[in-house]
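Of the protein chains in this complex, one is absent; all others appear in place.
First chain written, first letter: the chains are A, B and C, and each begins at residue 1.
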Amino acid sequence: MGNNGKSIVEEKDHVVIKFAGDSGDGMQFTGIRFSETSAMMGNEVSTLPDYPAEIRAPKGTIGGVSGFQIHIGSDHIETPGDYADVLVAMNPAALKANLRWVKKGGTIIVDIDTFTPQNLKKAGFDENPLKDGLTREYQIIQAPITTLTKEATKDLNIDHKTALQARNMFALGIVYWLFHRDLQYTINFFKQKFKNKPELAELNKRVLEAGYNYAHNIELSRTYIIKRAKLEPGTYRYINGNTATAWGLLAAAEKTGLQLYLGSYPITPASEILQEIAARKDLGAIAFQAEDEIAGVVTSIGASFAGKLAATSTSGPGLALKSEAINLAVMLELPLVIIDVQRGGPSTGLPTKPEQADLLQALWGRNGESPVAVLAASTPSNCFRYAYMAAKIALEHMIPVILLTDGFLANGSRPWKIPSLDELPDIKPPIVKEGELEKYYPYERIPGTYVRRWAIAGTPGYEHVIGGLEKKQVTGEVSYDPENHEKMVIERENKLKEIQKDIPPLEVDGPDEGELLVVGWGGTYGHINTAVHELRKEGYTVSHAHFHYINPLPANTEQVLSKFKKILIAEMNRGQFFRYLRSEFPQFDYRKYTKVQGIPFTVSELKQAIKKNLED
Amino acid sequence: MGNNGKSIVEEKDHVVIKFAGDSGDGMQFTGIRFSETSAMMGNEVSTLPDYPAEIRAPKGTIGGVSGFQIHIGSDHIETPGDYADVLVAMNPAALKANLRWVKKGGTIIVDIDTFTPQNLKKAGFDENPLKDGLTREYQIIQAPITTLTKEATKDLNIDHKTALQARNMFALGIVYWLFHRDLQYTINFFKQKFKNKPELAELNKRVLEAGYNYAHNIELSRTYIIKRAKLEPGTYRYINGNTATAWGLLAAAEKTGLQLYLGSYPITPASEILQEIAARKDLGAIAFQAEDEIAGVVTSIGASFAGKLAATSTSGPGLALKSEAINLAVMLELPLVIIDVQRGGPSTGLPTKPEQADLLQALWGRNGESPVAVLAASTPSNCFRYAYMAAKIALEHMIPVILLTDGFLANGSRPWKIPSLDELPDIKPPIVKEGELEKYYPYERIPGTYVRRWAIAGTPGYEHVIGGLEKKQVTGEVSYDPENHEKMVIERENKLKEIQKDIPPLEVDGPDEGELLVVGWGGTYGHINTAVHELRKEGYTVSHAHFHYINPLPANTEQVLSKFKKILIAEMNRGQFFRYLRSEFPQFDYRKYTKVQGIPFTVSELKQAIKKNLED
Amino acid sequence: MAETKQTPKYTFKDFQSGQQVRWCPGCGDIAILRAVQMAFAQMGIPKEKFVVVSGIGCSSRFPYYMATYGIHGIHGRAGALATGVKIANPELSVWQITGDGDALAIGGNHFIHEIRRNIDVNVLLFNNRIYGLTKGQYSPTSPKGMITKSSPYGTIEEPFNPGSLAIGAGATFFARGIDANVNLNVEILLQAQAHKGTSVVEFLQNCVIFNNGAYKDLTDKETKDENTIIVRHGEKMIFGKNKDKGLMLDEKGKIKIVKIGENGVTEDDILVHDAHEPDPFIHVQLAGLQHPVVLGVIREVRKETYCEALERQMKEVQAKSPIKNMHDLLHSGNTWKVES
Partner (left out) sequence: MAETKQTPKYTFKDFQSGQQVRWCPGCGDIAILRAVQMAFAQMGIPKEKFVVVSGIGCSSRFPYYMATYGIHGIHGRAGALATGVKIANPELSVWQITGDGDALAIGGNHFIHEIRRNIDVNVLLFNNRIYGLTKGQYSPTSPKGMITKSSPYGTIEEPFNPGSLAIGAGATFFARGIDANVNLNVEILLQAQAHKGTSVVEFLQNCVIFNNGAYKDLTDKETKDENTIIVRHGEKMIFGKNKDKGLMLDEKGKIKIVKIGENGVTEDDILVHDAHEPDPFIHVQLAGLQHPVVLGVIREVRKETYCEALERQMKEVQAKSPIKNMHDLLHSGNTWKVES
C-alpha cells in the first residue's frame, strides 16, 4: 500500500464512487477493478453499471455517457448508493450527466485535457464549469490525464491510440491512492488477462502506477480508509445477478443429476444468462439460442418432456411472447423455469433500465385460469438461490415457475460467499423409473401434493400422450366433460397452493408488530432495507418485510400483515404488488410508494416516504 | 296454420326446445329454421348451438352429438334456457347426451328407427331406454322418422342418401305442429336457398309437411301456443354474436368514413368475425388473413398508422400471442380494436366452449405499465353496440381497446331490432388535416383529454416517426430521461381514465340499494338477469348490475356498490372480476359465485346461489 | 441409437393407441396414420424411443392415435417442440406431425429454422391446402383463387410450394407422398427415418369436408399415371401409363418433359434422378413441377446434424476445460478468502 504522505487520513464506514466517461472509455472495466480490489481488501461492495442503449453512442455527448457506481463499506452495504462521494469524470459530458448525483462537498476527478471548448459544447455546457462556482462546492482534482498517460507510455512500443485506451487506468490509479487501495490485485489481473500480450499488461500497469503516483505527488489534502467489513469467513467471489441466475440453474442440474437445457433468445438485460450457460458446455449444459422467444420456451417444454431441467430466460417483451406457450406447460404439468429480467416498459420501453412492472403479467398474463408459481430474487447474489429454488419448485411440483429479477439485479454486482452444493436443499423430482409402476396414469396425482408423476420420454412401459386440451382426471385423456374441467382447474390451483408448504415463512426485519410495515418484493430489497435500518438508527420504529415468494404467498403473510397498523408497499411500478396484496387481503390499510423512472429508488426518498407514512 | 284437431291447446309464456343428433344430421340448420319462424311469428327467441370439437365426430356416439337449443317466449327471454321442455333426439346417443337436460314431464321426440341394438350400444345404453321407466317420466313420441322420410320421398327422383338427409325436416315438421308454427317461412326459405336446385326445395318441403301431417295424425294429447312478445315496433333480424361484432365494426367504419381493416388469424370461436368481414368487400372492408395472430395485430397497427379503422379478432391463446404487439400500440397511441372471443382455457383448453377467464389477461397481460381499455358485450346482439363503442373509444382516445365476448355470445342468436346508423353516437377521431397545424408534435396532447393528434401517413407536412421506445413528452423523440418516463407512464394512465367521461354510468336493475347486489360482466347477463327477475317475482329483494365497461370502470361504480350490504359476483372463471373489483374498492363485502365448466350458468343454480347469499 | 436389449418384432397394431380415431370418414389422415404405423413397425426401434409431437389442427391429433410417447402441442409450435425433444435426447426417434397451416402459416418460422439447423427430426406435413380444424379457411398452400370460408370471392394470395420453401431454407431431405399410396408412403417414411438430418415429407392429403378432390387427378386410377411421377435415386425419371414419358434438361438447364420415341428421344436420354446432389438446382425444379407432380424422395443429402455438432463440441470442450463440476465453476476466476 502506498504512502500517503502529509495528507489527512480519514476513516469512513462507507463511501460511494462513480466512474463516468464515454462508452468507449472502459468505465465498466475500471469500476469492476476497483470493486474487486475493495472486496478482496475486505469491504462489502455493491455496484451498478449504467450504460446507454446505443452500442457506441456519439462520443462526448450526454447520451453517450457510460457509468459505473460502487458503494464500499464496512457493513450493511445493500445498495450501490444514492449519491457519490467521489466522481471520476473522463470528459465534460460525464461531469454534466452526473453532477446532480454527487454529494455536496464530494471529490470530483476530471481529465482536464478533455475540457476543450468543443467538448464543453457537445456536453451542453455554456461555459467551463470548473471555472465556475463548482470549485467552491466540491473538491475538484483537475488532472491532465490524457497528457500524462501519453507521457507515461511514450517509451513503450505501443501506438498512440492503444496507449490512450489506458487513460481509465490513470484515473483508477488516482482513486486507488485516495482510498489506500493495493495495486497488486489489479496488476495481477492484467498479467492474467493479457497473458499472450505482455505489452498490454505492461501498458496498463504503467498507467495505473502513473495515476497513483500523480495523486501522491499533488499532495491531496485528504485521503480515506474504509473499515473492513465483518464478513462471514469463507471463500468469496464477485458475482452479478445474471451470472448468479445462470449458476443457480446449473447448481440445480448438478444436484438432481439432470442435464440443464436452456432455450432462449437474446434480449437486454437477460442475454447474459444465455451466454453464461452457453459457455458451460464443460458442465454438459445445453444452451439453445432459438429463432425467437416462442421457440425458446417451446423447445424447453420439449426438453422437459424428454427429462431435462428445462428453463428459458428473457425480459418483459419476451415474456409476453412466451405466454401462450407457458400455458401449454401449465396444462402439460411439466417442470419449467422461466426467468424474466424485468426492464422498463411498456413495449420496447427503456430496454436497458430496471423496472418491476411485469408482476401482473407474470401472475395473470395468460388465457384461462393458469396458475404458475412466481418468485422474485432481491439481490444480485441471491439470484443464485432463487434460481435454484425456482428449479426445485418446478421439478418437485411439476409446474412452470416464473422467476422475476430485473435490470438492476442483473447488472449489479456483489461479493458473494461461495456456497457449497451440500448446503443447498435436496431436489426430488417425481420421476418414475422403469418397472416402478404397473400402469402409468399421466394425471394421477401423488396424494397430499396434487403433483403428477413424470414419466420421461424413452422410459419403457410408460408411453403416453399429453397435450394442451383439457384432460380427464387421472388418465389424462382428452375430456370435454364440464365437471371434469372444473375439477382439473381446481386441481391445478391446489397444486400451486401446496407449494406453500415448501416455502419459508415471511420474515420481518425489525419489530414484528407496530405502526408501519414497509413491504417490498424483488430488487428493491437493498434500498428499502437500508432506508428502514437508517430510520431505526434515527429512532423511528419501522419494520420491513420483503417478498421472494409471490405465488403462492408465504403461509404466514396475512398474519404478518395483521400486526401492523399501516402497510407501505414500495415498488418500481404503479402499484402492482399493492393491487395484488389488496386483492388477497383487502382488510389492511395499504399505502403505496412507487417510482417508474427506470432507475432504482434512492434511500433518501424512501426514508422520506416512510416518515411521511409514519406521520399520517 | 294447421288444425290441431282434438288435442288440448295450452298457452305458454315460454318454452325451451332442443334439437339433437349426429354432427351430420343438420341440427344447427333445423334449429335455426325453428328459431326464425318463431321470431317472425312474434316471439322473443334466444338460441345456443352446441357442437363437438371434432369436424365429424364418430357417428352415433355421445362425442358426436350436435345440438341446438332454443328458448322462445313472450317476454324477457334472455337465455337459451336451462332445461328443455321438448327434446328432439335423432338417435340414441342424442337422447343419452341430453336426457339430463330435459324437464321431468317434458316431451321427447325420437326417431325410433335408429334405436337398433347396435346404435344403443354405441350410445352407451345397456338396454333400450324407451322400454324402461322413461315413458313414465316423459311424454315420448316414437316416430319412425327414417322410414317415413323414405316413404314421403320415394316418388321423387332423388337418391336415397340425399333423401335421408332431409330427416331433420321431418322432426321439424312434428315440432311445428306441436307449437302451431306456420310452415310457410321455412318453405319460402327452401325456395330461396335452393333456387338453382328446385328438386331439393321440393324434397325438404315434402318431408317437412310429412312430419307435420304425421304429428297431426297421431293425435297428440297436447299442443302449445306461445304468446307473442311485446316487441318494440321495427324491422327485426336474427343475429349471432360474431356477426353482430363484425357488423358493429363495419358500422363504425361507415360512420367515420374510414375504411375498416381487420388483420386476423382463424381461431375457434372467433373465425366467423374474420369471415364476415372478408365477405364485405362490397362495403370496401379489408380482411387480411394473416400468417399468425402476431401478424394479424401488427398489420393492423400498420394500417392504423396509415389511417384505417384497424381491428384484430381472436380467442384467448391468440390474445396471449398478441400481447407484445398490443403493447406497441399502447406506446404508439394509435387506435386499435382487439376482439377476444373467450373460450375455455388454459392453453388449448376447451376450444369450442365459453368461459370468462381472459379478463385479467386483457387487463394486465402485457409487460410494463400498459393501460388499455377493456369492454365486454353481454348479449349476442349487443355485440354490435359494444364493437361499435370499442371502435369509437379507440378512435377518439387513440388507444387500444380490448372487447371481450365469449363462445356463448359468439354462437348464440337473438332476434334483433335493426338500428339505423343515425341512432348511433358520432365518432370524432382527432385526425389532423393538411395545413391545419403549423407544426405537428406527435405526442402533444389535446388539453383536457390526454389524447394525441392523429397525423395519417401520407398527409403532407406532418412527417414523423414513432416507435416502441419511451418517448419525450410532446415531441415524441426517444427519451431515456427518468422523470420523463414516469410522466409518460402517468399520461397514458390518465388518458385511459379520461374515457370514463364518455361512458354511461353503471345501471342497477332493481332497487338501487339493499341487502344484495348481484354483479356480473359480459356474457352472463341473460342468466343473471333472469335469475334476479324470477327471484323478485318470487318476492325476494335483489338487484343486478352488469358491467360492460371494465377499464375504466364507470364513474359511479363505487357509489353504486356502496349502497348494498353484500355484493355477489357471478362469473365463469375462478373469480377474476371479483379480484379486480376488490383490488379497486376493497371496502365492500364481496362474495363470489363461479363456474368454470365451459357451459353457461343455469338460471336455477344462480337463483340458489343468490338465495344463499341473501340468507347468510 | 444405442440399443442394449433386443428390439421386439412389431406389427402396425403395436402402434395403435386404442383411442378412437376421430377424423372424418374418408379423411386422408387415416391412410397416412396407417402408413406411419406400418413403417414404425419395420424400423427396429423400441416403441418407447418414439416421440410423436404435433401442433394443432385435424392432422395434429395424430399423436393420440399412436401408442408411443407424444405431445399434442399448440398451434404452429410442432417444429419447436420436436427440436427441443430431439436436442434433449438424440436417442429418441422424433416425429413431427403438422398441417399446412400449422407448419407453414403460424409455424413457418420454426419450420425453416429446424430445417436450417438440420435437426434430425422427421417432419410429416399433411398438406390438405385448407384449415380443417377451424372449418375451412384457406391456408398458405391453397391455390390462388380458391373459394373458402375466409375467401368467399377466392383467395388473392400465391401459395407456398412446401418443397421450394424447405429447400430454400437448406433442407437436406425432401420427399412427397400422397395419402392414397400407402406403399409409397411406407417406403418414404423408412428413408426419412434412415436420413440423418431434418427429413421433410409433404403428404398430399385430401380433406373430404372442406377441400374434397384437391388431389383427385393425382389419385384417380385413370389419371394418376399421367399426372404424377415417382422418383427414386439412381433411377431414370420415367412416367405415364405406358411408361413412355420422361424428364430431361433443356440446354438452359431447365427440366422438360419428353416422350420416349418422339423427336428422337430414347430411354437413354432420360435423366437419372440424383437425390444426393448437394446443389439443389435440380431438386428445386422437381419440387416445383406442377405437371407431372413429383412423388418420392426428391432430395437426400448428408450434412452434419445439429445434435452431431453439439455432441462433437461438448466433447471437445469437456476434454479441454478445467471446470468439471459446479465446485470448480464457483471457484473459478477471482476469489478470495475471508478468515474468521
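Quick notes on this structure:
Keep this in mind: a residue touches a chain if its C-beta (ideal position, glycine included) is under 8 Å from a C-beta of that chain, and two chains touch if they have at least 3 such contacts.
All values reported here derive from a predicted model rather than from experimental measurement.
Contacts of the undisplayed chain with the visible chains, over the whole complex, involve A, B, C.
Contact with the undisplayed chain is limited, among C:Phe15, C:Phe160, C:Tyr215 or C:Phe239, to C:Phe160.
The residue touching the chain not shown here, chosen from B:Phe34, B:Tyr138, B:Tyr214 or B:Tyr238, is B:Tyr238. Screening B:Glu36, B:Glu355 or B:Glu369 for touch with the missing chain picks out B:Glu36. Residue in contact with the omitted chain (choice from B:Ala93, B:Met169 or B:Leu328): B:Leu328.
Only one residue in the set C:Thr68, C:Asn109, C:Asn181 or C:Asn206 touches the chain that does not appear here, and it is C:Asn109. Residues of subunit A in contact with the chain left out of this view: 54-59, 61, 63, 265-268, 271, 274-275, 278-279, 281, 287, 289, 291-293, 317, 347-348. The chain not shown here touches subunit C at positions 105-109, 112-113, 116-118, 140, 153-154, 156-161, 164-170, 249, 252-254, 279-282, 284-285, 288, 303, 306, 309-310, 312-313, 316-317. By the touch criterion stated above, the residues of subunit B touching the omitted chain are 36, 39-40, 42, 189, 231-238, 247, 250-251, 254, 259, 261, 263, 280-284, 286, 288, 290-292, 294-295, 298-308, 310, 324-325, 327-328, 332, 417-421, 457-469, 477-478.
In this section, only the chains that are shown with their structure count from here on.
Subunit A and subunit C have Cα centroids separated by 44 Å. Averaged Cα coordinates give subunit B a centre that lies 40 Å from the centre of subunit C.
The distance from the centre of subunit A to the centre of subunit B, each centre being the mean of the chain's C-alpha atoms, comes to 47 Å. Within subunit C, the positions touching two or more other chains are listed as 56, 74. Shared interface positions of subunit B, i.e. residues touching 2 or more other chains, are given as 63, 317, 347-348.
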